Every structure is written in C-alpha cells, then in structure tokens.
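Yeah, one chain of the complex is gone here, protein chain that is, but the others are all in their spots.
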Amino acid sequence: MRASAASVFGREAWRRRLPLLPAFIYIFLVTQIPFVLTVYYSFFSWNLLKPGSFQFAGLQNYADLLTNESIRTAVWNTVLLTLSVIAISVVLGLAVAMLLNSEVFGKGLMRTLMIAPFLIMPTAGALIWKDTLLNPLFGLLPYLLSPFGLGRVDFVNQFPMVAVVTVEVWRWTPFMMLIILAGLQSQNPEILEAATVDGANAIQSFRRITLPLVRPFIELGALLGSLFVVQTFDTIFMLTYGGPGEDTTNIPFLLYLVAFQGFNIGQASAIGVVAVIMTTIVATFALRTLFSIFQIEARR
Amino acid sequence: MRDRKSGILNQQSRWRLFAATAVGLVVVVTGGACSGAGGGGGGSNSKTITLAAVDNPQMADLKNLVGDFQSAHSDITVNIVTLPEDQLRQQVTQDVAASSGRYDLFTIGTYEVPLWAKKGWIENLSPYIAKDSSYDPGDLIPGVSKALSYNSNLYAVPFYGESSMLMYRKDMLAAKGITMPDHPTWDQVAAAAKAVNSSSVSGICLRGLPGWGEQLAPLDTVVNTFGGRWFDEKWNAQLTTPEFKSAVSFYINLIKSAGEPGAGNAGFTECLNAYNNSKVAMWYDATVAASNFTGAAAANSGYAYAPTKTKDWSGWLWAWALGMPSSSKKKDAAWTFADWATSKAYIKLVGQKLGWAHVPPGTRTSTYSIPEYQQAAGAFAQVTVQSIANADITHPTVQSVPYIGIQYVDIDEFQQLGDQVSQEFAKVIAGGQTVDQALAKAQALAQAVGKKYQT
Partner (left out) sequence: MDAAALRNKIVKSALGWVVIFIFFFPVLWMWLEGLKTEPQAASTPPTIFFTPTLQEFQTVLSGDFPPYFINSATASLLSTLLVLVLGLPAAYALSIRPVKRARDALFFFISTRFLPFAASLVPLYLLARDLQLLDNVFALAAIYTTINLPLGVWLLRSFLLEIPHDLFEAARVDGAGFGNEIVRIVIPLIAPGLAATSLICLIFSWNEFFYAVNLTSSAAATAPLFLVSFISGRGLFYAKLAAAATLASLPVLLAGWIAQKQLIRGLTMGAVK
C-alpha cells in the first residue's frame, strides 16, 4: 500500500501517525534525554573522583581526541572485529543452514543444540572459554593440541583478536543460521528440482537460485548482527580486558575504561558523541547502498 | 493451509494466547511486588542495610553467619551483595561520588580509604569506636590500622588483611639440592626457579594478568626492593630510571625463562591452580594463598618472606575494610554490623562454627595468640603477621616518595594509569614489544599524571 498522497497535516496522516507515537515518544524520551546530557557533558571537563571539577571546557575534550592514539586503535579494532565476526558468522551460518535444510539425520536435535551458544549468558560463555577451554595450563584446547606440539600456546595472549573473534563467531553463528534457515525453508523445492532436471549442478543451483533468494536474509542478519557486534563489550571485558596493550580495545571498551577506570566523564562523553556521529555516517551509507531490505514498499 | 479468510484464531489458540498473557502478567506483578522497588525493610522499627562486598572466601563465610547477627539484632536486616573486585570498586566509587545511597556499607581497601576520607566521602569511625568499650582498637594490627586512617582517625574497620610472601615446594627444591632461606633475595629465588624449571614443571608462578591490582601488585614490590619508585619528590615520573627498568626486566625475564605458561593471563586464581596441580615449584603472592592449598601442595609447602634486593621487608600491604558513606542515613545500623563483623567475638564465632582455618587473617593481633588458630593456620601464620607488621605504606621505597602505598600509588589516577601500564607490560610478556618500548609508553602516561600533582 503506497503512502497516502494526502498532506502531512491531514486527518489521514495523523491517523497513520497515531500508532507510531507511543513507541516513538517512549524511545525518544528514554534515549534522547541521556544523549542530550551526554552531549552537554562533553563540553565540560569533569572527573567524578575530583569533587568540584565540573568546569566548562568548550571543545577541549574533542581536541584531545584528535591527538589520542587510543581512539584510532579503538576505531580500527572495532572495524576489524565487526567485519570479521559478521563475515565469518554469515558464511558459517549459511553453511550450517544449508546442512540443516537438506536430508540429514536428527535435524531437530541438531537445530536445538546449535542455538545453545546464543542463549548462554555472554559473561559466562566468555569466562568458560578463557579459563576452561583456552587456558594453556588447565584448558581443554591446549591439552588436546599438545600431541601436535601446540600445548603451551597461549591463545588469548598471543592471538587476542583471534580469540575474541572466535568467541563472538561462536555466539553469533546460531543467530545467522536461524535467519538464513528461515529463508532457505521458504524456498520452493520445485524450482530446485526443475533446475537439476535441466542439468544444473549443485554449485550452479546455489549461485543462481538459492543465493539470490537467501540474500535478503543474509542482509537482515548482517544488519541486525552488526548493530550488536559493533557494541561488543562483555566478551572483551571477560576475555582479554582490551589487551594485551590495546590490541583488543574497541570503542565501547575504551569508553568504559575512560568512564569507569579513569572516571573522566567529560572525555567519555566526547568519545560517545564522536562514536554516534561516525556510526551514523557509516550506517546511512550502508543502508542506502548495500541493503535492499531498507525499502519501505511492501513487496507483494 | 490456514484459513485466512476468517482471520480469527480458533477458540483453542485464543485461549492459549490469553492464558499465556495472563500467566505472564501474574509473574510480572508478583515479581514486582516481591522484589520491590528499592530498599524498604520489614516493620516500622527495622532497618535494612545493604553491604556491597568483594567476593572472597572470608566474605562467603560472613554471608553464612549473617543469621547470627540478625538473631542478636532483630531490628536490622542485612543484605549482602557480592561483586568481583573491579566491578565492586566501580560501583561503590560511583555510588559514593554521586551520593546515590545504593549501599549503606561497603568493603573498600587501603587504596580508597585515605583518598575518600580526604574528600569527605566516608564517615569517620573513631567516634563510633570510642562508644564501644569492647572493640579494642588497639588490638588492630598497627600497620593495617594506619593504612585505614586519615589524620589519625580510623575511617574503615579492617575485615581482612594480607601481605605477600614466597611459597615453595620443599620437595621439588630439595630434589635439586636447594633449600630456601627465610629471607631470600630475588637473585636466590631466580636461581632456584631456573634450576627447578623443566618442561613439565615451571620454576615460579608470577602474576602477569593486566590490572593495577593484579600484575602490578607483585611487580611494584619488586620495583620497590630494587630501589625504583614511580615518582620522585617533585612528582617526576621515574619509569625509565635504571632501577625501575632493571626491576621490570628482571620480573618479565623471570616469567619468560622460568614462569608458568599463560603468564599473560595469570592472576591469583590461575597461579593457585598451577601450584595446587604441582605445575609450578614456587609462587610469590598473597599470604592468604596458602589457606587454599590442597593435596601434595599443602603437605610439602614452605614459606619465606617476600624476596628482597636492596630494601628489606618488601611485602605488600592490603586490607579489605568496612566503611560507610558520610551521606548515609543508616549510619548507626551500619556501624552495628561493621562493629560485629570486625570484633574479637566474630573471630571466635568463625573459629567455632566454621573452623579455625576460616578466620579472617591479618586484622587483629589477638587472633594470632589463639592456640586453635595457631594450630589450624599453621606455618604461614607467623610469616603473615610479621609481613603485615613490617609493611610500611609511608616508606615503601629506598628513596623517598611523595605518595603512600607499597604496591600502588595512592592517587585517584592510579587505577587508570596502573591498568594502562600493566597492559603494556603484558604485551612484553606476550612477546609483542620490548621492555624499553613498554617503559617509554608507560613513562609518558605516568608523566602526564605526575604533572597534575606538580605545584
């Protein structure tokens, strides 16, 4: 149904707007008031540990960001982490979804077990990975790898970003898998059969028929997943604490350190504002060019 | 195919939907009523206090014994909230800085007490102590007492105290013909570690886990005894001085050559596990560690004072103490509990009900005269109390310093500074940079902080 051509202030327009208002007003109040305060604080130097330090500082916090190396590292880590996790979990999710969509034994149970990583508390999951699976002394993985001479490898310390990406992929692959599986299951099997009869091999069917059908689901999964993965915090906090050095510090984690280790609220607010601006730019670009699902018109 | 024309749920599904919603609403309303919206005690005369506490075995014991307190004081209800140390510190700091009143009592350490007392954030407890004739503040171990005071007034009462010591496996060292003296030097320790080190057993476990309270705690004691310091009298950062560098290089090289695998993530718990599993022959860490030993480790351990180099008595000093915010409206109730939990009577209660090995160490001198405790706490009780007694937070280093604190620098900025610096050192342990590179970065960070204190 196309949007009515009636004027913005007509009765019809307001009737359409009404259902949206409760959610809109609610979200607006609860998110924008803190955000406005955040912007406000960003123009002040304020350290929670120093009573009476709340002083106007103009653009000083923002100027400091320009010379701050940590910001650049954090941005880079955020991009690297998000792209890696989304890309790998989409590919893995697609593979598992295709497996679950074909003829296999125990499909239901497989699907059930596959969801589990997504349901476990992120904090608990990360701790289990760090202390009981990856730890060189009493972790299971080094123990299993010791016949191959890799028994003393400290994964979390020597390959920190790999470790974080691994845990995040473990968490998010089920999410991607579910969404893509839904798409595969809406596929009409007759089309695939017809293609096979016509002589198409597995790869051709996949590329020409399956992939285009699944693409919107991949996009939806990637979009929703990115919204969360870009804010990855729990895993980093428990697994590497942003380190060693700053190797796994992303923007949310850097913000946490500045706001709650240093209690430097002014600077933290400035970082937050810059993060919002940058994410808005990237998101606008991505949504308008990459994602076909952002169309308003319902497709019938 | 669904009957879309009618679009109405059949009776069964409709009832299911209503039932589910109804159940949901019931849970929500009951849950809301039960859990309540903030505080609120029982009867009109009862007070509910919330204690925010660090999670350690002694605190777990306290939780178990809260019932005893509440039977003796039926008008006070105590809620104990335990959090991991860094979460606890963040929450309590926020709470006290913003006067939000979520907690009426909290465990804070020797790091926070002087800083917060100066800001007027926590309540002076001396007047309260004076009113209780049985409290005997003179019985508190002097070093601990001093560390929890400001202007000669006690601002928090000690619940738990520790210093650092060297624990070693007598059997493993003896197999290589090594005996450890009671007051070893770091050079002796390093030699022993390298001699014992093999592919199946590491020589020594040292903390490498980043964090100002994790890796830097033992590292700072090494720095101190090597003659280094964080800042000179004029608050110039001293991280690139020969003494500091030699201490850090020594520590990291010892880890790399004879330390446990995964040192970069090894904190107290990891080293405890390694030691208990006979995977390391020695371990330098908190005095309370030995109460967790089991099996072969427990049977064969020897204890020595914290190793030294140019300065004697290098052990650290840390205490968890109960303090209350000065903005609190429940100070009397909070004090009643704090008094009870840090009294001689409590120590006896723990000993009798839970076993003498459970008694919180390092707070009262009288604890160490109890025969049952001496028997249960065994060989390391003396090392513990002597180490604490000789730890002086006002003179931690060879050369004089403008700050107090042995394994930390008692300034607001140290949490962030210490975390950042220890991350750089962790990177050296992981092989990602050299000691010089790490020290250069650390020096810059420390210098920026020192500038704020230069008048």
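Every chain is named by a letter (A and B) in the order it is written, and numbering of its residues begins at 1.
Quick note on the criterion: contacts are C-beta pairs under 8 Å (C-beta built on N, C-alpha and C of every residue); 3 or more make two chains touch, one makes a residue touch a chain.
The structure presented is a predicted model; accordingly, all values stated were derived computationally and were not measured.
Screening B:A286, B:A341 or B:A391 against the full complex identifies B:A286 as the residue touching the chain left out.
Of the options A:L49, A:I71, A:V85 or A:M114, the residue whose C-beta touches the omitted chain is A:M114. Remark: the residues of subunit A touching the chain excluded from display are 1, 3-4, 8, 13, 15-20, 22-24, 26-27, 30-31, 33-35, 37-38, 41, 48, 95-96, 99-100, 102-106, 110-125, 127-129, 131-133, 137-140, 143, 170, 173-174, 178-179, 181-183, 185-186, 216-217, 219-220, 224, 227, 231, 233-234, 251-252, 255-256, 258-260, 265, 268-269, 271-273, 275-276, 279-280, 283-284, 287, 293-294, 296, 298-300. Although one chain is not displayed, its contacts with subunit B can still be listed: residues 2, 4-5, 7-9, 13, 17, 24-25, 27-28, 30-32, 34-40, 50, 52, 54-57, 60, 63, 79, 81-85, 87, 91, 94, 98-103, 268-269, 272-274, 276-277, 279, 286, 288-289, 292, 294-295.
Rule of thumb we're sticking to: only the chains that are shown with their structure count from here on.
With centres defined as mean CA coordinates, subunit B is found 35 Å away from subunit A. Taken in their complex, subunit A has these residues touching subunit B: 47-51, 130-131, 135-138, 152, 154, 156-158, 241-247, 257-258, 260-264. Residues 90, 93-94, 97-98, 115, 119, 210-211, 260-265, 270, 273-274, 277, 279, 412-413, 415-416, 419, 423-424, 426-427, 429-433 of subunit B are the ones that touch subunit A when the two sit in their complex.
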